[in-house]
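Here the complex is missing one protein chain, while the rest keep their positions.
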Amino acid sequence: MSTLDMTSTHSRPVPHPKRSLITRLHMGTGVVVGIIFAALAYYALKSSLLTYTDKVADPLTPHTDNIVLLGSMFAWSIGFLVGIGAFIGPWRWMIGKDLTDEEILYMAGDGQGIKRYFKYCTDHKVVGIQYLVGVMTLLGVGGTMAMMIRTNLARPGGHFVTATVYNSLVGLHGITMIIAMIIVATGPFGNYIMPIMIGAYDMAFPRLNALSWWVLFTAIPVLCSAWFLGGIPTGWTAYAPLSVQAGPGMNAFVATIIIFAVSTAVAGMNITTTVVAMRTKGMKWNRVPIFVIGSTISVALAIPAFPTFMLAMVQTGLDRTFNTGFFDANMGGSGWLYANLFWIMGHPEVYVILIPGVAALMEIVPVFVRKPLFSYNAAIMGFAGIAGLSVLVWAHHMYIAGWAPSLNGPFMVTTEMISIPTGLLFLVLIGTLWRGKPWMKLPMLSVFAFIWDFLIGGITGIYLSDVPADGYLHGSMYVTAHFHFTLMGAALTGAIGGLAYWYPKMTGRMLNERAGYISFWFVQIGFNVLFLGMFMAGAEGQPRRVMDYAAVFAHSNMISTIGAYGVGIGMIILLWAVIHSWTKGTIAPMNPWGAKTLEWTVPYPVPLTNFDELPVITSDPYGYGKGK
Amino acid sequence: MSHDTEFHVHHDSDAAVGRRERLGVRLLIVADGAFLFGMIFSYFYLRNLNAGGNWLPKGVKHYSATSAWLVAIPFVIAAITHRAGLRSKQARNLTSVVTLLALLVGGFIQWDQLAHMPFLLKDDGGVVSFNGAYASNWALIAGSGIFHYFLSAFIALGILIRNRTTNLPEELDLWRQRTAQSWFTWCAIAAILTGITLSII
Partner (left out) sequence: MADHIEQQLAPTPGERTAIFFKRTDVVRTSLLFIFWTAVFVVLGVVFYPKWMPLVMSTELKSAEAIMVWFTVISAPIAGLVLAITSNAFLNMHRGDTPPPDGPAVRTNGPVVAVWTITSLLFALVAIIWGLTEMNGQAVAAARDAKSAITVEVTGSQWLWTFNYPAQGIETHELNLPVGVPVVFDVKSADVNHSFWPVQLGVKVDANAQVTTVIHTTPTKIGAIDVKCAELCGLYHAYMETNGAVMSKDDFNAWVTAQGGHNA
């Protein structure tokens, strides 16, 4: 594909298109316009609804209240995007005056230094850093909530927080972490590293790349507003009809998910298109680095999965505002409809989270063991098998819902089958480790932790997927421990490994190793203690999401809380290391790990178009080893 | 190498960019299709469940199948006329007007149906309720139809303006027309699918 003719129409270091609106817009104007839009929507909706209902005693019923709040939240999101210049491109297309080269270069942030991080910047490396900071913020907030939950649960009868606050903590910890984990690898590494890995000069749709980040950004204040609107009582699953009955804070949840779903659809489509259509010359499908394959399968899976969650939230919003009856049994609706739509998204979503983390580690192992990746094809079959089966297993979350007991058998079969492709992922990792001498650096440590954590998460998943055992375990702390072992122990560990591995390329400096080791052991030991205690509590019969428990669960909960503080200390050390090393770490060489993928062939700072001349690929990046 | 090296905008060949854009639009169509699938699933799930006999409570009026098909027709016309316009810039001068008009008319019909829903309940508080699950599903599907119409009309307007005001050579803009064709075709298919769904009351 030699489609690259570098026509130089304009070429100067710092383009500054005169009289172009885009030079004047940034995050600040976005916030201002967003607030203006929200305020206008608030007053317009409130006054029009007041006239509509001014004849009755209580003018603002909960429903009109919900209309006002939801309307203001969406107005904020749209207003922010208007104010930061997200719609300039489509507008200029419509009036037939396409953006000039100079403007395109300006939007890529060429020569703008740190300011470009606060603009509608189309450079994939800027978007990657924005995602990294966003992810770390979300993880920090979600982690703090987890600490508060565990503090409340340290002793039976604990009242560190009130019941309302506790329920909000559970729900907001859940959704914050889910959002963070969905973007934790594909956001920073998928945007920053992946286009370089496949030898592309940028993503396929640079403006949509900026859009996906800034749309996500607008969701963060909306999610935070849930706190000030009374919190959410439903957990992150937001089951109806509880979510319809819930107070005004629920509107923030509904709006967040709808906005986030737009962001993931755009990001997923962009990454998939980039990988399919923009690989450099010679990079056939069997030469693509495994991280690229994994991320692409993950985001491609998200494209059809997330809209059903969005739909469930649209329906929740309509039930809450315009009195539709999707989930109200008295109006012909059903909570089972919600559960189905939610889990049709929900189960693929856990693999959307997991696969990029595993794929990052598969990228790491060959480099640090100096052996080729064992059975590249098995890895791809593993990812594809998981992705394919994941859309057929959703109702294993509903074994005990009573919606269709006769379907429990078929769903159990599909669910158990997932252990086969999952087993292939283990085989690839241990096959690569076999007869190798792993170079014990920070990224490699994550591989060992991942194998242990994911093994526990996987085996406990096998009992949970068996209907009779699920009849006892469902909705208990055991489930919570199980999915934390897979999502945190496996996926987050993988992402932290990826961060340690790509940190030198993204920041130009090495991550502080000593702090990294200390953090690693705190986090991993704390994590295992924490969720071992939770397995015990679940086996004993403690339901999940409870703010209080009987004395019989006291020991296991105490163990969990102690472990949680270990994780907390470790994460604070890691955060310190990341921030400190960013400015004060030792300068990284171009290829500190001696890896063979393309991102290590470019210098830091990575040039705007990544490569002077797009590289030509003649083999896969795993050509390590002696012999054959 | 550092920041002050000169950089240029990459101009890939139209064929490559066109392929890329069509793939991207088709992936977005997959997402939109999942949303539509969810709506159709909701419709038939609640219809079959008929919880408490409240799918369509006794005495509640409903829209006829004809009305659903009436909304689908303009989309089919838009998709066909846009396709005809792919032949040349001159052809597009005419077809782009027809496409836009069809979409506006369709959007208006859909809006009119939504504004005169026959199945609303008004209680004393002035709060409006939807009478039964059919009513709720119908309103949601109609709402998504309005969204399709608005978005498509924006695209059609852009095509019309670009075709008449810019001097872009025929080949240079053709890939954009073909990208839009994917979307219009999908909208027509989606409208037919909702037509079938809403015909089964």
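For reference, chains read A and B in written order, and residue numbers begin at 1 within each chain.
In this text, a residue touches a chain if its C-beta (ideal position, glycine included) is under 8 Å from a C-beta of that chain, and two chains touch if they have at least 3 such contacts.
Since this is a predicted model, take the numbers as computed values, not measurements.
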**Identified contact with the non-displayed chain, of A:C224, A:I462 or A:L575** = A:I462
**Message:** Using the document's definition of touch, tell me which of A:I36, A:L229 or A:I451 contacts the absent chain.
**Reply:** A:I451
**Asked** Of A:I149, A:V222 or A:L433, which sits in contact with the chain we cannot see?
**Response** A:L433
**Message:** Touching the absent chain: which residues on chain B qualify?
**Reply:** 51-52
**Message:** Just checking the interface: what residues of chain A touch the absent partner chain?
**Reply:** 163-164, 167, 170, 233-235, 237, 239, 241-242, 245, 329-330, 334-336, 368-378, 400-402, 408-409, 412-413, 416-417, 419-420, 423-424, 426-427, 429-431, 433-440, 448, 451-452, 455, 459, 462-463, 465-469, 471-476, 535-536, 539-541, 543-550, 556, 593-594, 622-628
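Assume only the chains that are shown with their structure count from here on.
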**Asked** When the C-alpha atoms of chain A and chain B are each averaged to a single point, how far apart are the two points in Å?
**Response** 29
**Request:** Give every residue of chain A touching chain B within the complex, in rising order.
**Result:** 1, 3-13, 52-53, 55-56, 58, 61, 63-64, 90, 93-97, 101, 104-105, 108, 110-111, 201-202, 204-205, 208, 265-266, 268-270, 272-273, 276-278, 300, 303-308, 310-312, 314-315, 318-319, 322-326, 329-334, 336-337, 340-341, 344, 603, 605, 607-609, 612
**chain A contact footprint on chain B (complex, rising order)** = 1-13, 15-16, 19-20, 23-24, 27-28, 30-35, 37-39, 41-42, 45-46, 49-57, 124-137, 139-140, 154, 157-158, 161-162, 165-166
